[in-house]
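Apart from one protein chain that is not included, each protein chain of the complex appears where it belongs.
Up next is chain A:
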Amino acid sequence: MNQTVTLSARREQLTHHMRQFGGIFLALIVLCVIFSFANHRFMSLANFTNILQQVAVIAIAAFGMTWVILLGEIDLSIGSIIAVAGMVGAQMLTFGVGFVPTLIITLASGAVLGLLNGLLTAKLLLPSFIVTVATMSVYRGLVSLPTNGAPTMIMDPAWTAIGGDSFLDVPIIIWIVAALFIINHVLLSRTTFGRRAYLTGGNREAALYSGIKVDRLKILIFMISGVMSAVSGVLLSSRLYSAQTNAGMSYELDAIAAAVLGGTSLSGGSGTMIGTLVGALIIGVLNNGMTMLSVPYFYQLIVKGLVILVAVWLDVRSKRRQA
C-alpha cells in the first residue's frame, strides 16, 4: 500500500469537504457580495435573520428530501404534506385540543403519510416518482376535506409563537432549523443509519448483500421526509396564522433544488446536510435580494432557474474533472 495511506484522517477529510462544497459556498458568498453592493441594507443582521426565517420552511423540508434523494428516490408529495400538517394542527386547535398533543399528532400525521409513500415504493416496488406524484394529488385533496377548501384560522398563542417569537434574541424558527440541521447532520454523517443510506443509494444490490434491510430503510427514510415536511407545515401555518389548502404548493421543487444545489446526486449515494443547508440559503438569498432590488417576480423566477442550472452544471463539471 502507498505510504500516503497513513496521511492524517483529518486532513483527508478536510480536502474532501473543500472539494465537495467549495463551489457552493463560493456561489453563496458571491451572491451576498453582489446583493450588498446593489443594496446596502442587504448586509445587515436584521436582514440575515429575515432570510433565515424565510428559508426555514424550505430548508427543513429539504433536509428530508436530502435523505430521500440520497437513496436514489424522490418525494414529490412534501408540498402536500406541508399543507396536510398545517390543516391537521389548525383543526385540532380549533376543536380545543391542547398545544402539545396537537403538535405530536401533527408530526405523526407527517410520519403516516411518509409511511404510505414508503410502503408503496418498497413493498409494491413502484417507482417513487410515480408513487409520490399520485400521493401529492391525494394528499392535496385531503387538505380540503374538513373545510371544503376554506382556510382555517389559528388563534393558539403557543402555535403562533413558533413562527413569531424569539428566544435569547434569536427567532424560535431559527433555533428549530439549527436543531433539525444538527440532528439530521449527525444522523447522516456519524451513525450507521446514515452510512446505510449512502450505501443503499450508491448500490442497492451491494447493500442487500451486505445484510442491509433495504426495504425497511427506504420506508424509514420516507417517514423522515414526511415528518420534516410536517415540521415545515407547522412553521408555515404558524407564520400565516392559518392553514391554507394551497399551502406549500410547489415547495417540493424548491426542496429538490436546495438539495441538488448542495451537491446531492439525483442518482443516489452522495450528498450532505451542510450542502443542502447552503443550497437552501442560496435560494433564500436570491429571493430576498431580488425582492429588495424590486426585481419583478417573473424575472425572479427566470434568474432562480438559471442560477440553479449554472450551479449544478459547475458542480457536475468539477466532479467529472476529478474522475
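As a working rule, a residue touches a chain if its C-beta (ideal position, glycine included) is under 8 Å from a C-beta of that chain, and two chains touch if they have at least 3 such contacts; residues count from 1.
Here is the rule we go by: contacts and distances are computed from a predicted model.
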Protein name, per the UniProt record, of whichever chain is missing from view ("Transketolase family protein", "Sugar ABC transporter ATP-binding protein", "Tryptophan synthase beta chain" or "cysteine desulfurase")
"Sugar ABC transporter ATP-binding protein"
Contact partner of the left-out chain, one of A:32, A:70, A:113 or A:199
A:199
Of the listed residues A:130, A:145 or A:208, which contacts the missing chain in the full complex?
A:208
Chain A residues touching the omitted chain (full complex):
1-2, 4-5, 7, 9, 12-13, 16, 190-193, 195-196, 198-199, 202-203, 205-206, 208-213, 269-270, 321-323
